[in-house]
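The structure that follows is given in the form of structure tokens.
Missing here: one protein chain of the complex. Every other protein chain is in place.
Entry: subunit A
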Amino acid sequence: MSVARSLLSSVRTAVVRPAGRRAFTSSSSRLSESLFVHRDTDYNNPNISFEFDAANMKRAQEIIARYPPQYKKAAVMPLLDLGQRQNKGWTSISVMNAVAKLLEMPKMRVYEVATFYTMYNREPVAPNFLQLCTTTPCQLGGCGSTKILETISTHLGIEPGQSTKDGKFTFIEVECLGACSNAPMMQVGDDFYEDLTPETTIKILDALAKGEKPKPGPQSGRMTSENSAGLTTLTGKPYGPGEFCQPEFQ
């Protein structure tokens, strides 16, 4: 669990015990990765109203209709996602409450779900939400994710788990996103950028900073995950139907 989901480091420092208090008789304490309790802040408290807009409400009803009425609450995950999208990419306490209300389930049951899954961001994120995969295949593949991490850090001047001052980028490390064959990779919003090198990474970041949307997918020019060294098999013309068959079947 090295996924640093505590997006704003300020939240974490609030609970870190001052250093130097470790006594002989106590062990050091391992804090959780992020806060698993809610603290009211001026940007995140139950009084900030959140309601699904008309389009999303229609979608929500469609999702709810997929489940038998007595198991309506099964829709909690897609609905939280919907709420997160509408709420600028993060799931505030008001989003959770709105989902609980819509699904007629106790609020705590929604909180449980929202805190269980790391992809519900419980702190605000910037419009460009960079999730860099640093799991083993990405660490090994291509130039290695460590390089990419350094590139992003130095280019944006932030550590994983932080946002840039201009509010354009939030950067975190994540576990495998399932694009290992195109390692290293990162996800920005809903798009995967694969086969990264420090140069392409910087290009992507610059484009994003300008508000552009670089073309997602492998940045090395290859098609999806086909062999980067060029095709080695199935290079000939595929044979048509009936070839090599008895004449009567040709």
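In the analysis below, a contact is a pair of C-beta atoms (placed from the backbone, for glycine too) under 8 Å apart; a residue touches a chain by one contact, two chains touch by 3 or more; residues count from 1.
In this text, contacts and distances are computed from a predicted model.
Per the UniProt record, the absent chain's protein name among "NEDD8-activating enzyme E1 regulatory subunit", "NADH-ubiquinone oxidoreductase 78 kDa subunit, mitochondrial", "Adenylyltransferase and sulfurtransferase MOCS3" or "Ubiquitin-related modifier 1 homolog" is "NADH-ubiquinone oxidoreductase 78 kDa subunit, mitochondrial". Taking the complete complex into account, A:70 is the one of A:47, A:70 or A:233 that touches the chain left out. Here one chain is not drawn; of A:42, A:104 or A:166, the residue touching it is A:104.
Among A:86, A:115 or A:131, the one in contact with the hidden chain is A:115. The omitted chain makes contact with subunit A at the following residues, 1, 14-15, 17, 26-33, 36-40, 46, 69-73, 93, 103-109, 111-112, 115-116.
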